[in-house]
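With one protein chain held back, the other chains of the complex are shown just where they sit.
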Amino acid sequence: MSRQMGDSHRRFLQTMMANGIVDEQGARTLYQYCCETHNTQHAPDKLDDFIDAINSNLQPMFMQIRKGMSEDNGHQFYALVNMTETVVTRMSSDYADNELELFRKTMDLIVVSENGTASSTDVLNSADTLTTKKLKKSETEHLLNRLVHDKWLCENRGEYTLSTRCIIEMEPYIRAMYQEQIKVCHICHNIAFQCQICENSTCGIKIHNPCVARYFKGRAEPRCPACEDFWPHEIPEVRRPQSQSRR
Amino acid sequence: MQRAKAGGDEEATRQNGSAGRRKGQQQQSDGDDGDCDLGAADMQDEDNDPGLRREIRSKYRDLINSVQQNREDMLRPSNNKLTEVLEEANKLFKDVRQAREAALDAQLLVVATDLGKEKASQLFSEGTAFDPTAFAEHLLSFMGLNRLEDGEDEQQNGGAAGGYLPQDAWHRVARRAECCFRSAPAFHYMMGSFHAEPPPPKQKIERQRKAPSKEAKRIMPTQLKRMEGSHQEATEKEVERILGYLKSYYQDDPTSPISYYEFVIDPKSFSRTVENIFHTSFLVRDGLARMYLDSAKLPCIAPVEEGEVEAGGSISRKQCIVSISPKTWKELIDAFDITDTMIPLPNTD
């Protein structure tokens, strides 16, 4: 049964709509801000409860505020996601059909790649194979910038990766559509795109970089948690969320 | 026509406090008189000169345009452009002969009247008048305009300052405007905006070809060569090699059982372990080794001695499938406390 919402919940939801994704620290301060604005009780450890109340009301519309981890720094994020595909959801007007096709091709490239990236050259080339309506190179570049701006892709030195927002929303879709190709992280069991891979050919497990950092922290000799082979990759540092000053 | 002109004239006069137009009319009638004095033929000439006619029409159009384009500047209280335009129009009217020219004159008058009306309404409206030019000027400062050192531009541009705006200029305005709007935030999503269908199968094949990591690629071909190229030779050789180890361990101490797991597991390599299990299975299949459970129900392995071989064949033959995962492999290493492999890697010849 859905739980009663107040203006504080509504304000929180509206901010999620405007931003799409908010990091955990941001969500905490936003929760406090929304409660203070509407003079409602704020219990710092009850953020997930607060969000659950919103989610129970969003459920009939197949929307949800979902938590997930950034593959980049390992921090937790909250994203507002759509969970269904219907005639109505397909009317979404943010991107044209051929633009969506290019996005899917980019996703294909990223999913089948070893390290969860697609080079801009490969994406640009795949624009030639569009079946809906061709995109010029300049249009494709502009589209890629928009996808980065809208927080669906990330770009770093000409390599595109799926953004945290995209992974959080698309995870069920990707699991269903790319069953054979995807691998989950051995540590956190979520899909792994950007990760380290065990070099033992019969093992080959994947671990997210931040999970690698956490798992191997303080271990003298890094060994694969599955096959015990030596873990030959560089172990990244654990990155803590910058604590923001609370107001 | 004349009446309409007079009406517009009055508006303009009241507005500008100038008698320019009236004076012009005076001149105009003077001019008319003068024309009458001239011979008919002369008049005909001037009236029909296409060049002159065109010039007059063009000048009218310029005037109309200038009023339309500079409307805002002309509306400013300090601006006297309207008077100038009307004076100019009076001069032109002197030479108006044809209906087309007269029509343009009328059109200019409509535009000028309208402007005059608005200027007048500004005077009569209470409170401060809104000046779009001043507004634009203030807004440029708000947007963070970097004004250029010399102010020459300012005069030329009808009051608009020179200089360049920062990148986020319009974002600043938008941010400030936010509180004036009661806009609903929009919900954007990617999942569900397109029809879900699995990616084309061709990519799956590509994936299989591409799948092994760099390390795996290095290992796989040699393994494959060994399997294919040798036609069992390599396998047989390896099986024999393993049998050699089994026998030597047995001979070292025939009374103590050899643990199957301790024998096959390579604690440093899961893949070597799998290979060992594979090869050892040939020993059992061919009756060169036997497996049994010890008192603790743990599997043990021992070589079959020469004499036993035939007899063994007739006794009981059982099949079993040994499966091992990296996880159980790890657990076994812990359980049996295996630190070294009993089957060293073959010497690379």
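In this document, chain identifiers A and B correspond to the written order of the chains, with residue numbering beginning at 1 in each.
In the analysis below, contacts are C-beta pairs under 8 Å (C-beta built on N, C-alpha and C of every residue); 3 or more make two chains touch, one makes a residue touch a chain.
As a working rule, contacts and distances are computed from a predicted model.
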Undisplayed chain, where the name is taken from the UniProt record, one of "Cytochrome c oxidase subunit 3", "dolichyl-diphosphooligosaccharide--protein glycotransferase", "Rad51-like C-terminal domain-containing protein" or "MAGE domain-containing protein": "MAGE domain-containing protein"
Sole contact to the chain not displayed, among B:K119, B:H188 or B:H279: B:H188
Residues of chain A (touch criterion as defined above) contacting the omitted chain: 5, 7, 10-11, 13-15, 17-19, 22, 26, 29-30, 32-33, 36-37, 57-58, 60-62, 86-89, 91-94, 244, 247
Touch residues of chain B, complete complex, unshown partner: 68-69, 71-72, 107, 125-128, 130, 132-140, 142-143, 157-160, 164-165, 169-188
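We adopt the following convention: only the chains that are shown with their structure count from here on.
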Averaged-CA centre spacing for the pair chain B and chain A, given as whole angstrom: 17
Contact footprint of chain A on chain B as seen in their complex: 185-199, 203-204, 206-207, 210, 212-216, 219-220, 267-271, 274, 326-327, 329-330, 333
Complex interface listing, chain A residues touching chain B: 14-15, 17-18, 20, 63, 80-86, 89-90, 92, 94-95, 97, 100-101, 103-104, 108, 111-112, 114, 150, 152, 166, 169-170, 172-173, 176-178, 180-181, 197, 199-205, 224, 226-229
